[in-house]
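Showing chain A:
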Amino acid sequence: MVRKLHVQTAINGETVEFLCEPRQSLLEVLRDELHLTGAKEGCNNGNCGACSVILDGRLVNSCLVLGVEIDGKSVETIEGVAEPEKLHPIQDAFLENAALQCGICTPGFIMSAKALLDKNPNPTEHEVRYWLAGNLCRCTGYDKIVRAVLDAASAT
Partner candidate 1 sequence: MPTVAIPSLMRNLTDGEDIVSVKGNTLREIINNLENRYPGTKEKLCDGDRIHPSVNVYINGVLTRTAMHDHVDEDAELHFLPAISGG
Partner candidate 2 sequence: MSENKEYKVIGTRPIRHDGVDKVTGRAIYGADFQITGLLHGRVLRSPHAHAKIVSIDTSRAEALPGVKGIVTAQDLPAAEDKMADLGEGAVNLKYLCDNILASDKALYKGHAIAAVAATNPHIAGEACTLLDVEYEVLPPVLEVRQAMEPDAPILHDNIRTSSLGETGEKPSNVASHLQHKKGDIEKGFTEADVVIEREFVTGTVHQGYIEPHNATALYNPDGQLTVWCSTQGAFTVREQLAEILQYPISKIKVVPLEIGGGFGGKINVYIKPVAALLAKKTGKPVKVLMNRADVFEGTGPTPASYLTIKIGATNDGKITAAQTSLAFEAGAYPGSPVGAGAMCVFAPYNIENVLIDGYDVVVNKPKTAPYRAPGATNAAFGTETVIDELAETLNMDPLEIRLKNGAKEGDRRADGPVFPRIGFIETIEAAQEHPHYTSSNGKKHHGRGVASGFWFNIGLESSVTISVNPDGTVNLVEGSTDIGGTRASIAMQAAEVLGIPAESVNPTVVDTNSIGYTAVTGGSRTTYATGYAAYEAAQDVVKQMKARAAKLWDVDEDNIQFADGEFSSINGKEEQISFRDLSAKLSQTGGPVVGRATMNPAGAGGAFATHVVDVAVDEETGKVEILRYTATQDAGKAIHPSYVEGQIQGGVVQGIGWALNEEYIYNDEGEMTNASFLDYRMPTCLDLPMIDAVIVEVPNPGHPYGVRGVGEVPIVPPPAAIANAIYDAIGVRMTELPMSPDRILKALGKI
């Protein structure tokens, strides 16, 4: 057995401690150790964006980050986006615009969109498309996703 390492981090504002093997990715840690299954595995090599989370303010594919790397850092996941009784404007916009079909890519898109709007509250359509190009969706053809992000930008 590989010896596990102790990691202390902040996830969605809460201090979290866990043990993980050095080979475990952040995605594995979130899903299998912490049971935060909102981040999805679509490819496990950084191509689909379904596992997107925000690490110290920066959008990352959690499958490309090791669990041990987040020691002392702060992670935002889809589970922390809504307030207890109120969805985030991006989440509302996804629902209003029917911007999801199967929904497997939706958490990743919402995290990517949030990272974009946190930096650039008024993106153009091209900026939205450029920023979201790391997230694959196979159901929607992206039309309604792009509209939802533009709507969320104008709502905030």
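By definition in this document, contacts are C-beta pairs under 8 Å (C-beta built on N, C-alpha and C of every residue); 3 or more make two chains touch, one makes a residue touch a chain; residues count from 1.
Keep in mind how these were chosen: all candidates are chains of the complex that A comes from, given by their letters.
Here the structure is a predicted model, which is why all the values come from computation and not from measurement.
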Report summary line: Answering which of 1 or 2 touches chain A in this complex, the right candidate is 2
**Report entry** Complex interface listing, chain A residues touching candidate 2
**Finding:** 1, 21, 23, 31, 35-45, 47-48, 50, 77-79, 81-82, 87, 91, 94-98, 100-107, 110, 128-130, 132-147
